[in-house]
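Following: one structure in structure tokens, then a few remarks.
Here the complex is missing a single protein chain, while all its other protein chains stay put.
Here the chain labels run A, B and C in written order, and each chain numbers its own residues starting at 1.
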Amino acid sequence: MSEVATVVVGWGITFVALATYSTWVVLRGKGIGQELGIGEIEQSDVEKDTSATTDS
Amino acid sequence: MSAVVEFERAISVVGSFPVLTGLDLRVDQGEILHVRGENGAGKTSLLRACAGLVSVSSGNASVLGFDMRVDRRAPRRYIGLLGHENNLYRDLGVREHIEFRAASVGARASDTAAALEQVGFPQQLWTVPIGSLSAGQRRKVAIASLLVGRPQLWLLDEPHAALDTESRKNLDAILTEASTSGATIIFVSHESPGTKDIASRVVTMDGGRITEDPGAD
Amino acid sequence: MLTEILLVARKDLRVERRAKIALGQVAPLALLILMVFAFALDANTSLLERGAGGLYWLAVLYGGTLLIQRSFDVETDDGNMDALRMSAIGMPSLFLGKALALFVQITVLQLILGPGILLLYNVGVVDWALLFAAAIAGTLAFSVCGVLWGVMSAGLRVRATLLPLLLVPVLAPVLLAGSRAFETALGVRAGAGWTWAGLMFVIAAVHTALGLGAFGFLLEEG
Partner (left out) sequence: MPGANSAAKMTATPVTRVLGVSALAATALMAVLGLIVSPPDVIQGEAVRMLYVHVPSIWIAYGSFALTSTSSVLFLRRSRRRADQGRHYDRLAGSAAEVGVVFTAITLITGMLWGKVTWGTYWQWDARLTTTVLLFVTYLGYLALRRLPAEPTVRSRRAAVMALISFVNVPIVHYSVDWWRTLHQKASLSVGRRPEITGEMYWTLLYSTLAVTILATWLIIHRYRVIRLEELRDEEGLEALIASRLNKDVGSH
């Protein structure tokens, strides 16, 4: 493999991996959020909940 | 009378299943409590919560004066628990096993013989490995393992199961004697023991809480 | 505390003496592994001689993992773990007791494997003291790590696969140090054999400290 090709493959793998992982995390969050009936707008409920736990 | 076990609105969760769903129960010293209920009513979980093996996640729970929500290990050395399983090492000899259990609760190994005689375990089998005993004999060994520790609180899950009528009577005698000398006994069975019920009180459980309790006000 | 440690260790060893898993199954299996290593390397004498130390420790790792698993299968069988939790034995004593029993069993395993490499791989010992020191240090590290990870995977449905996955990365330095120290002791490589043995003692000490602190936490269930 030439140097340029290697660099392209390396960067490519990195970006694809990160994009896939990010998408998975976001979609999973959305999925469970919907399951629980927590929409985008009510997202702050989750936040309140987590900060409440943090304060305890 | 002082309360040995006191649960108030206790909720316990195992995995993600609520095994106790707001249980109220008070048991005083010297009582023999019989907990009835169908399979899956939460009887076993109640015993395990008393032993501190299952944590109480909300409500109050105290056993032998220890707050179980603070330290659920504290009362354990005063408790004898007999679960569904017999807690026996199948590769140990009967005597070896009971000596180990005695030593592990800080009792003297010399009590072993007395305990085995008390449960009516035939002497010629004392050196036999537990794995080769019958179910009834194993149950007796398990009961003898508890006896050596002289627990203040007995928690017994279907103690009469696998025992013949003679041994059941014998077990009842042991339990009655323990309670007269100040121990508290909670036993669980979904059927009546077969002999005269030795219980001083019978409560019924369903859905993870007590549904019938003549002692409740 | 010493009485408690001995109590637990004696119990484990009694169980083992009756069940004869270590001697009857694990040790022959480990010997067999030594044989198949020779197959894999095409009985190349010089390769086997140079690799003897490493192959030895790999066989110990394999057999040791089985023994660790067995040590906790005994406890999860018939709900014995509950009885241990209910007992008055202190958690540090329980940890050390089980580690001691494992130490004895793995030592026995090595008493069979040791002659095994000497005979099968045609190696000679140039430094017996180092050989024993390294064997003891490695066994110590194996035993304490084993108990620590054994209790973590005890009773789980996936324990057979989880235990090695957790154990091997932690034992990797022991494997490395053990192999190097043995190579020096067997005279196939000049080097700092004693320092490697020392490293294993350090690893054992670190994990003992961690185990003493954490074992109670890990044994608790529900």
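Please note the rule applied: a residue touches a chain if its C-beta (ideal position, glycine included) is under 8 Å from a C-beta of that chain, and two chains touch if they have at least 3 such contacts.
All values derive from a computational prediction rather than experimental measurement.
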Original post:
Relative to the complete complex, which of the depicted chains are touched by the chain excluded from display?
Top reply: A, B, C
Original post:
List the chain C residues touching the unshown chain?
Top reply: 148, 152, 156, 158, 162, 165-166, 168-170, 172-173, 176-177, 180, 189, 191-192, 199, 202-203, 206-207, 210, 214, 217-218, 220-222
Original post:
Which residues does chain A use to touch the chain missing from this display?
Top reply: 1, 3-4, 6-7, 9-11, 13-15, 17-18, 21-22, 25-26, 28-29, 32-33, 35-36, 38, 40, 43-44, 46-47, 49-51, 53-54, 56
Original post:
Going by the touch rule given at the top, which residues of chain B touch the chain that is not shown?
Top reply: 11, 13-18, 21-22, 55, 57, 69-70, 206-209, 211
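As a convention for this text, only the chains that are shown with their structure count from here on.
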Original post:
Which whole number of Å gives the spacing of the CA centres of chain A and chain B?
Top reply: 49
Subject >> CA centroid of chain B to CA centroid of chain C, Å >> reply: 37
Original post:
Within the complex, which stretch of chain C touches chain B?
Top reply: 3, 7, 11, 14-16, 18-19, 74, 77-80, 82-89, 220-222
Original post:
In the complex formed with chain C, which residues of chain B make contact?
Top reply: 14, 48, 51, 53-55, 73, 76-77, 79-81, 83-92, 96, 100-101, 103-106, 129, 145
